[in-house]
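Of the protein chains in this complex, one is absent; all others appear in place.
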Amino acid sequence: MNIPYYPGCTLNTNAKDLQQCAEYSAQALGFSMVELTDWNCCGASLPLTDNSSMGYAGPANVLINAKEEGTKEGNEDKLTTLCAVCYNVLKRTNYAFNNDNNKLDTVNSLLETDYKGDTNVLHYLEVLRDEIGYDKVKEKVTTQLKGLKVAPYYGCFLLRPHNEVGLDDPYSPTIFEGLLETLGCEVVDFSHKGECCGSYSAMTNPENVANCSFGVVESAVAAGADIIATTCPLCQFNLDGNQVKQKSHFGDLDEMPIIYFTQLLSIALGKDINSISFDSNSISPLPLLKEKGFV
Amino acid sequence: MSRTGVFVCHCGTNISATVDVVKVAEEMKNQPGVVYTEDYKFMCSAPGQGKLKEIIEENKLDSVVIAACSPHMHEKTFRNASEAAGLNAFKVEMANIREQCSWVHPDKAEGTVKSLDLTKKMIEKVRNNEELEKITMPVTKRALIVGGGIAGIQAALDIAASGTEVVIVEKSSSLGGHMIQLSETFPTLDCSQCIMTPKMVEASLNPNIKIYTYAEVEALDGFVGNFRLRIRKKAKSVIEDECTGCGICIEKCPKKVPNPFEMGLGMTKSISVPFPQAVPNVPVIDRDSCIYYKTGKCRVCEKVCGPKCIDFEQKDEIIYEDVGAIVVATGYDTMPLDKFGEYGYGKFKDVIDGLTFERMASAAGYTAGEIQRPSDGKVPETVVFIQCVGSRDESKGVSYCSKICCMYSAKHTMLYRHKVHHGKAHVFYMDIRAGGKNYEEFVRRAIEEDGAQYHRGRVSRVYEREGKLIVKGADTISGKPLTIEADMVVLATAMTARKGADKLAQTLGISYDKYQFYSESHPKLRPVETNTAGIFLAGACQGPKDVPESVAQGSAAASKVLGLLSQETLQREPITAEVNEANCIACFDCLNICPYGAITSKEIKDRDGNLIKEVAEVNPGVCMGCGLCNAACRSKTIELRGFLDSQIFAEINSLAA
Partner (left out) sequence: MSADGHHEVAKDEYIAQIEELSGEDVSKCYQCGKCTAGCPMAEKMDLPPSMVMRYMQLELSDDLKKATSRWDCVGCLVCGSRCPKFCNPGAVMEALRMEDMRSGNRDEVIEKLPVNFVKNAPQQAIVSGFRKYVP
């Protein structure tokens, strides 16, 4: 099964390793991620205001390219992405195109070809759950992550706004939990699984990000988790980096390693841990993984 | 040739300011068939009506046109006055030269010209009018009430007091509705059971009241004064007439199930009465949980029953009741909370809803009145009450205000503080709606005497941390977020229509709004009538309301019923549809379009009983004279008496001339 894949700026550069883990996992599960031949930045956030048609043009272009790719021989007519922000932007663009004729016309007038709002966007988690099936994933697991208490962190962009993006129920989601259980992890429910990490205000207001990230990490610690699994490279960066850079906000809190979901998935599917790069982690998860016997 | 009289009213200066009424009266003298005209200051006044009668008699008028206000105002008045003078009421028409002319045209010249046209038009119509006789129908002097809660019981007692027989059909196995679940009632803090059970018993002992419990209305036939209802008495598996209510079967039953009366938090048995004061005090076997019905074993209740009234083979019984009037008093449900995941209801045991708190606080409830956390049984030190859960919420709930939650939340804080003296009660509200008698004082008492803390702002989220519930709210008066660590959270959920309210409405043929609350005939002036003749409303099924209002509506509905049933025969306006059976081809477009079910098919047979043809037939008792059938009929075979095509065309031709 060949599924068109949209990397987005981050997964293709700074977070390339996270993508590699996803590709390894795809191979292990019997599908391949076909990178779009032509793509551009999604914009990294969709404008919240009505007044920005340009903001929709970038993602619309991506979706047009995806549709082209998806209708090629041998490819699934879908698009998948690993980045929560890209997912959010693409889904919301689809929603706008399907529900607002004015926007549809205005944005299409800025593009070379018209976009009809018909590209089917799936997050990688949805591919695993719906296209592959968690049962099949379970079969391919070579290293059961037994005894690892994982707090699944969704952040904002996968869950909100629910009617436009709606990956899962915003207060009792199960898609990420289901995957982690399939990998053998012990899933820890914690109150801040959908609360904001501080996001891109890291650029101008690092204090704010520290506050938000602290809230998330602290609630995971209180719930008894060993590690937090993230679904967005920025959440990964914020939750991990701030524990070291803004230590004053974190006080005496035990350091909690943060790992990206594709890294965890690939380890369970047998990827050699030495081939996974934790260089960009401020707190390396390696000691914990060694302790639990996965290395 | 007709002898028409025309009266043009000044209506003080309401009409005469912008219409030259004297001229109109003058000009009408020239119209064919008009033998008398007059202009007058106030036609509807006593002398005005007296004049009308006088002129009719003196001039032997056979038809009258009154150019004045809207027929909505005074058509009845003038028709009654004319009838008194011996003229058929339907030979009297009004030309509306006020609402449709003098009040909307400031230019007197224009207004006068239009008034001339309008009056001429009605003269042409009335000349073509037929004399119609009011329709009389018999009346069954019995009433039926759907729903045995406080509104239904009140209506039943009031109707029975007149000596009229009443039937109550109650869906659950006991009278009482939701009111019997309440702990105390605002604003008096009367114990709910103490004030309600006497009424329930009174109803059960009243010889004029027949009560069916564990029963539902399945079908309705007939029309006002002549209804026939088909009622299904569901099988209780107990022979009701022989049961003494001793309760041994309940005691000995081995199967425990969550008790819906206690909002699922207390337990009851498969055979049970919902609460100890149930009326009738006859238990019912829940066949879904009973061991015998599932496995064939047990039958302990049968063994211990003294009067031997357990009957496992008992079947549902179908009963027919003939009545003249119906009162619908089916009450309310509370909003399901699955869309409100942010409050954690269902996920966190200590987040409960208003009715659950009532059962907790009730001395007869599953905790014998002690406030306890459902999770660990401990007494909560801090309780947060959240108002407007589901109500005033367009995005996930309903846009309306549920009316009672401000009052019962205040009540809850008082009950909590009376029982847990050191406890802290917090209320998050948007507004306080306390408009009833002594209501505002009640809320202030909760704050000033009983120490409840009120915060103006809504709650965004409730989550659990180390056994406590973290409530993230806001205080908009200071403009700051406000977080409270609570031991228990009570959600004031919105009142909604009963589940299945739409089905019942469709069975009875009454209308409902988008929230499935039943529609009253006029929101201001006819709150307990529906647009279906003979069917009345009482209580929360019509919209959120408290006990005093429900009781008042129960009595109001009763008075309407008694008014209806006090007549020997019912008279109805003859503005009904009539089928020309010679022309009718039985396409039944009229039957399908009639919103009142007034049209049926009729077979026309010859002398030997052979079918000649089918035609449509209108039941004048049910027909409301809306005219839809007339519009739908392709061959104009069905017409509306009083608005025949010939009459309408006379009006049109007059205007076109």
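Which chain is which? They are A and B, in the order written, and residues in each are numbered from 1.
Here is the rule we use: a contact is a pair of C-beta atoms (placed from the backbone, for glycine too) under 8 Å apart; a residue touches a chain by one contact, two chains touch by 3 or more.
Remember, it's a predicted structure, so these values are computed and weren't measured experimentally.
Visitor: Touched by the hidden chain, which of the shown chains?
Guide: Counting the whole assembly, the omitted chain is in touch with A, B.
Visitor: Touching the hidden chain in the complete assembly: which of A:Lys72, A:His162 or A:Lys247 does that?
Guide: A:His162
Visitor: Among B:Asp241, B:Asp288, B:Glu394 or B:Asp606, which one is in touch with the chain left out?
Guide: Among B:Asp241, B:Asp288, B:Glu394 or B:Asp606, only B:Glu394 touches the chain that is not shown.
Visitor: For the chain left out of this view, which of B:Pro71, B:Gly111, B:Gly176 or B:Gly473 touches it?
Guide: Missing-chain contact among the listed residues: B:Gly473.
Visitor: With respect to the chain omitted from the figure, which of B:Asp322, B:Glu342 or B:Glu614 is a touching residue?
Guide: Counting the whole complex, the residue in contact with the absent chain is B:Glu342.
Visitor: Touching the hidden chain in the full complex, which residues of chain B are there? Just list them.
Guide: Listed in rising order, the touching residues are 342, 388, 392-397, 430, 456-461, 472-476, 479-482.
Visitor: Can you list where chain A touches the absent chain?
Guide: Residues 8-10, 13-15, 41, 43-45, 47-52, 55, 83, 85, 156, 160-162, 170, 195-196, 198-206, 208-209, 211-212, 215, 233-234, 236-237, 241, 280 of chain A touch the chain that is not shown.
Throughout what follows, only the chains that are shown with their structure count from here on.
Visitor: Taking the mean of the CA coordinates per chain, how far is chain A from chain B in Å?
Guide: Roughly 53 Å separates the two chain centres.
Visitor: Enumerate the contact residues on chain A facing chain B in the complex.
Guide: Within the complex, chain A contacts chain B at residues 169-172, 191, 219, 222.
Visitor: Which of the residues in chain B end up touching chain A in this complex?
Guide: 341-342, 344, 347, 463-466, 470
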